[in-house]
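Excluded from the complex is one protein chain; the other protein chains are retained at their positions.
The block that comes next holds subunit A.
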Amino acid sequence: MAIIRNKRRHGLVALSLILPFLAIFALVFAYPLYEVVRLSFTDAPLIGEGNWIGLDNYVRLFSDRIFYISIKNNAYFVVLTVIPTTLIAMVIALAVNRLSGRWQALALVLFFTPYVLPVSVVTQIWAWMLDFQFGVLQPVFTFFTGKPVPVFKNPYWVLPSIAVVTIWWTNGFNVLLILAGLRNIPTDLYEAAALDGATRRQLFARITWPLLWPVTALVLTLQLILQLKLFDQVYLLSEGGPFNTSYVLLLMVYREAFQLNHGGYAAAISLILFLLIAVVSVLQYQLLRIGRGKDT
């Protein structure tokens, strides 16, 4: 009897411990999610009730030209940022790891500082540096293309430019993660490999790369999720232009919800984005894990 009563009390204590979390989770995640799903089947404005219209929002979405432009741009941006930023972070981390003491700290501060800046400051800095008339980087464009380029107003340059800004802004964090991964590799292993006759390239290929792979996979996945959620930089630098060529899904959500007052339609787009991120990131992480298994 005592054991049964204790078991029951045990259950009650456990429940009381997780209840606050469950309540907050339900309030700020589950309920809004439910509301978004519900809204996406209505023609509701941003505030207020709407009428149930079934799948109309989705039907409209799949015939919306800007939706396809946005999807394509999101994918293009992922290609432009995720792997490049990871590779750049790895090169920087490997270089920083070879510095010692004070120099290493200084290099880390320099690479990490942009990450601390708010997005509006970052975009201001780059808008100024790439300004068509006064930008300090315009001579570079002039050198390669023969004339200054208004990068944020040029359909070909706009997304690559935003990608460069984004990599510059967020790279410090990736450097930090990869550096932590590098420091976790015991120096003994490098010494043992040196005695085994490994060259520098073999040290990287057979020790550093495989042992760093879990961190690399993490960085790739975090970057994928982060870059699919692209909004601020586009909003502040190009506002989706020129001619809607830099539209992305979140910008579309913003315009439909807050500028055109289409709450239901915006909910449908955000639900699609949510599913996209969930599926792609789970898929990627699984693929990377399989890759790791093969790596040995």
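Keep this in mind: a residue touches a chain if its C-beta (ideal position, glycine included) is under 8 Å from a C-beta of that chain, and two chains touch if they have at least 3 such contacts; residues count from 1.
Methods note: contacts and distances are computed from a predicted model.
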item	value
Among "Cytochrome C", "sn-glycerol-3-phosphate ABC transporter ATP-binding protein UgpC", "Na(+) H(+) antiporter subunit A" or "Acyl-CoA dehydrogenase", the UniProt name of the subunit that does not appear here	"sn-glycerol-3-phosphate ABC transporter ATP-binding protein UgpC"
Option touching the unshown chain, where A:137, A:207 or A:225 are the choices	A:207
Option touching the unshown chain, where A:17, A:47 or A:195 are the choices	A:195
Absent-chain interface as seen on subunit A, which is shown	186, 188-189, 191-199, 202, 206-207, 210-211, 295-296
